[in-house]
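One protein chain is absent from this view; the other protein chains keep their places.
Moving on to chain A:
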Amino acid sequence: MNYNGFQELAATNQWSAIWPELSMAGIGLLVLCLDLFLPSSRKRLIPLVAIFGQLALLAVLVMGCGCATESTGPLFGGMIESGPYTPYMRAFFVLSSTLVCYLGVSYLSRQNLPRSEFYLLTIFVSGAMMLLVQSSNFVMLFVSLETVTIGFYVLVSYCRYSPFSLEAGLKYLILGALSSAILLFGIVLLYGAASNPALAQSTTDSMNFAALGKFIAATPEEPLVLVGAVLVLCGICFKIGAVPFQIWVPDVYQGAPTPVTAFLAVSSKAAGFLVLMNLVAGPFAALSKLTVPLLSAIAIITILFGNITALGQRNVKRVIGLSGIAHAGYLLVGVVAMAVGVALAPWAIIFYLFAYLFASFAVFGVMVHLAGVEDEIQEIDHYQKLAERQPFLAGVLAIGLGSLAGIPPLAGFIGKLLLFIAAFQAELYTLLGAAIIGVVISVYYYFGWMREAFFIKPALPGDEARPSYPMPGAVGIIHKLTLGLLVVITVLMGLFQRGIFGG
């Protein structure tokens, strides 16, 4: 940002353009102040403030989604630019953050952990994600990405008495720092290359996506640019958990508190994909000769790796983590299609992300309710006879998993269908083949999980020796309503798509 940018910023008042992000920050600060000043007997109010504050914001955002939003152009001297997906992604992150806070209520009370910091961090991180997906400058991108990542370092190791959680936190810290370093290195290389006056279209504002895009379009063969772009993409691939940067996923997903696992699986991944979409369609648009084969290869390996490794898992949090890798693979297919230039692809990705949000939170809602005090040890065996003991939870689980597996008439199926059509339009036949194989494999573990919940297992010798898992009490009315709503939305999104994305 140069001098003119500051001048322009001073002359115009652009803060109103990011009012949702500011409101998120406001809710977070309110939670912090309440924690300081409220007497401890009134602290029960804090989660209510966090959840209802975000719900109110969400309501305003959803009402705004229907209106046609014009792109406001670059804001804050080119730091931020809202695109056609911004309204949807704002609603996405606020919704996800609300649900994480909601899951946090029952989790935190069971674990006897400090309350308010959890909500605070979740809200700040979500606000940072909302900025991240709009950033049109590498400085902005990196600052908001680090805000997100540092928040997650704390959240992942939130359960500080649990060795699993601490181990997860340490792993996430080291690998997260590594990925940030790689990303930063890539950014610096691009910055250096683009500021070189000897090259065509060199620019003084080389952190800016638009200026950088022009430069790259003029010199797409420059080796520094290629290396820089690859490093930036690798840094993002860490965040979405794509192979070969997926090593942290199973351990971190297992060790993190379940609501945080949900937060990582849904919001963090979605933010990574939106950044990837912005990059692929923005500054790296001229590099499709590089991005298409690179991301295609990553997508194929990611789909196969995620699905095959999930097959052998017995811990449900690891299953969700590894299957989440597979979902990242399917979404990468969409990103590749977008890089090729298919207009349907970005909408397919966003639909898929929403379907993934509703289905995942339905499953996580069931998991949080069933988890004992030892949150990390949630085995598939715990789900035995769930249908007999708690038919409602079993039904929610079936619909959530069915949607993740992509079974019609659920939302996940339409998401996959749109992605497949987009891939077809981009003529990515190899990727389609890999995706099909992945879907078939995934049916085995998703349905295997459902089978555990629904089918009565014939008694085997030695069964008596095994400990039986105590079932938690009945499901409260609020939890029933929330899960019921998630399930209904999942079914409705599978049947009617009218009105979503402006028709």
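One rule holds for everything that comes next: contacts are C-beta pairs under 8 Å (C-beta built on N, C-alpha and C of every residue); 3 or more make two chains touch, one makes a residue touch a chain; residues count from 1.
Here, contacts and distances are computed from a predicted model.
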item: Record-based protein name (UniProt) of the chain missing from this complex, from "ATP-binding cassette domain-containing protein", "Anti-sigma factor", "Xylose transport system permease protein XylH" or "NADH dehydrogenase subunit M"; value: "NADH dehydrogenase subunit M"
item: Candidate in contact with the missing chain, chosen from A:G26, A:P84, A:P220 or A:G448; value: A:G448
item: From A:F76, A:F152, A:F284 or A:F420, residue that would touch the chain that is not displayed; value: A:F420
item: Residue ranges of chain A at the interface with the undisplayed chain; value: 344, 347, 402, 407-409, 413-414, 417-418, 420-421, 424-425, 432, 436, 439-440, 443-444, 447-448, 451, 454-457, 495-500, 503
